[in-house]
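Input: one structure, supplied below.
One protein chain is absent from this view; the other protein chains keep their places.
Labels A and B are assigned to the chains in the order they are written; within every chain, residues are numbered from 1.
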Amino acid sequence: MLEVTNLTKYFDTDSGRVHSCDGVSLTVDNGETLGLVGESGCGKTTAGRTMIRLYEPDDGKIIFNGHDITHMKQSELLPFRKKMQMIFQDPYASLNPRMTAGDIIREPMIIHRLPKDEHDDRVNHLLKLVGLNSEQSGRYPHEFSGGQRQRIGIARALAAEPEIIICDEPISALDVSIQAQIVNMLEDLQKSLGLAYIFIAHDLSMVRHISTRVAVMYLGTIVEIAESSELYTNPLHPYTVSLLSSIPVPDPEISAARKIIPLQGEIPSAINPPSGCRFRTRCKLAKPECSFLKLELIEKGNNHLCSCPFI
Amino acid sequence: MIKVINMNNDEILRVENLHTSFFTSAGEVKALNGVSFSLKRGEVLGIAGESGSGKSTAMLSIMGLTGEAGRVSADKLEFMGKTLDAENIKSMRGKDIAMIFQDPMTSLNPVLSVGYQLKEALKRHHWEGSIRDRVIDIMAKVGIVPAEERMKQYPHQFSGGQRQRLMIAMSVICSPVLLIADEPTTALDVTVQAQILKLLREIREYSGMSMILITHDLGVIAGEADRVIIMYGGEIMEEGTVQEIFKNPKHPYTLGLMKSLPKPDSKRERLIPIEGQPPDLLNPPEGCPFVKRCQNAMKICLHKKPEVSVLSDTHKYSCWLEVKNNA
Partner (left out) sequence: MYNSEDFRPLTPEERASSEIQRPSKTYWADVWSRLKADKLAMLGLFIITVIILFAVFAPVFSRYEYDEMDFNFSNDPPSFTHWFGCDMFGRDLFIRVMYGARISLAVGFIASFISLFIGVIYGGISGFIGGRCDNIMMRIVDVIYSVPAMIYVILLMVVVGPGLKSIFITLGISYWAPMARMVRAEVMRLKNEEFVIAAMITGASPSRILFRHIIPNSMGAVLVTLTFSVPGAIFTEAFLSFVGLGVSAPMASWGVLSSDATEALAIYPWQLFFPAAAISITILAFNFVGDGLRDALDPKLGK
């Protein structure tokens, strides 16, 4: 459904050009969840926002349902905006504090010119769908708890009847006990509405739970993509190995027994990223040729793609 | 109220029946409602809870940092045998009890070099011995090398993980007896989190300091803590050793938390969330704070605070279910 090839986006700042997203290629199929993980500054949010054409891509191609939307004008994009929506991290910042819950959910219907007489019914229906009741539609965002606000944000995303939703850290600002509510709801909605998700997160255990496939990003590039269980049980890329070993386990015995493979040094700046393999400065397996290799994702069997040629 | 039975000489902190309220324009917020616990030398106490559970407020109350709007009262608030009143805490803060926060920039002054700030911390608490040697020593210990050169740098020249290291250096430079770490790794990536937790472990090993680790991440608690307190709505729900809490959780809330986490080995098994919303601290329920979200809630839970059930010297929890089962 969504096919992204060599997507590149950089930002020019006073201190130089930041390579936020550098040659990202991935596909999302109907009804699947692609997890996108990586540490802060790895470009996962930029990648998500560029795919949805919030940012103008500097290179690459975005094909959505067979249409090339890479350089479409805003006016041409409107019908596609309906199909691609987004859920945000901060339930406090993602809702306009001056609008009621009902108005927030109604806005996409107004923009996409849905028949006016259906608006109210649809708002009530959506509120029910996300586990709120219709009496709450007149309330303002600050009167809801974090979890409820996230539900309103999801209802807004659903109002446009999307086919794919980019979930940018949708649960990381929520309490543990609320996270499971939201994740279950996203899974239910996926089943009943046939949605596809790109699930961007740094909580690796939740990503494993919700995703069919997972892509690991490091410094603007994808280093590994595989089926969720395959990736977590058989990580190939040295970065993924380190990353997964660092996940805290809520079990004292497993926690004591596991071995953390630490990363050396600090993450390099995205303004002057290392040449060749981005990870070579911190990699235990680094060889001299890593500094000039042109890396591509290589199939390692089992639909497991990895950018490291030495594994 | 929890009474600790065996008085131990190793005990460094004792808190009994701690109440803290904040007075806001919307009314009185009862952030803590009778919290009691103690801490031994060298022990790591993990305090887990959601936002609004009172875990951070408890620490700020101990440190005397609740600000003008806060009212703190307690039957007993003792550290190393001394009552922690406003006078005592002032001289102990930063020296005997240190604290680190989620955001390292709150404790680092951006316009002073880190070396200067570390030296200042030592001077403020009348460090005996060479100040310069101590600064270089501590910077090396937290892994910021070469210390001689880097101490001339300013906070913005360090990465997020390094700033967290600097903050840790700043807090342990006077060799405190107790370090309170309030969500020290929440803002960090997992690989950096692993490094920071390891660093804290190393510091504890050679200095023997105690630590109170506040976090919402049960994974971090499982890996670091000796004992665990589970808080909800300003009260302690369950308390026990890390084994007792993770292997034999009793309180419905603790059980709910454990179940709501994704299991690392299972294949997309549906999560079991705790339904409902976090408690409204402006209108707390009369009885158990968890009553609204508890699957097993009974009539008595609405109006009466649960009694504490003691399962072992270390394992206690507050729930009417236990009373019912014993009746």
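Operating definition for what follows: contacts are C-beta pairs under 8 Å (C-beta built on N, C-alpha and C of every residue); 3 or more make two chains touch, one makes a residue touch a chain.
Note that the structure is predicted; figures quoted are calculated from it, not measured.
Interface note for the absent chain: among B:A69, B:M105 or B:V145, the touching residue is B:A69.
Considering the whole complex, the residue from B:R71, B:K198, B:K259 or B:K292 that touches the absent chain is B:K292. Of the candidate positions A:G153, A:P235, A:P248 or A:P273, contact with the hidden chain is made by A:G153. Although one chain is not displayed, its contacts with chain A can still be listed: residues 49, 52, 54, 74, 77-78, 81-82, 84-86, 88-90, 93-99, 107-108, 111-112, 138-140, 142-143, 153, 156, 160. Looking at chain B, the residues touching the absent chain are 24-25, 67-69, 280, 283, 285, 291-292, 296-302, 320, 323-324, 327.
Here is the rule we use: only the chains that are shown with their structure count from here on.
Note on chain placement: the centre of chain A and the centre of chain B lie 32 Å apart, centres being C-alpha means.
Against chain A, in their complex, chain B makes its touches with residues 50-51, 159-162, 189-195, 198, 216-223, 242-243, 246-247, 256-258, 260-262, 264, 267-268, 270-275, 277-278, 293. Contact residues on chain A toward chain B in their complex (touch as defined above): 39-40, 145-148, 175-181, 183-184, 187, 202, 204-206, 208-210, 229, 232, 242-243, 245-252, 254-256, 260, 262-263, 266-267.
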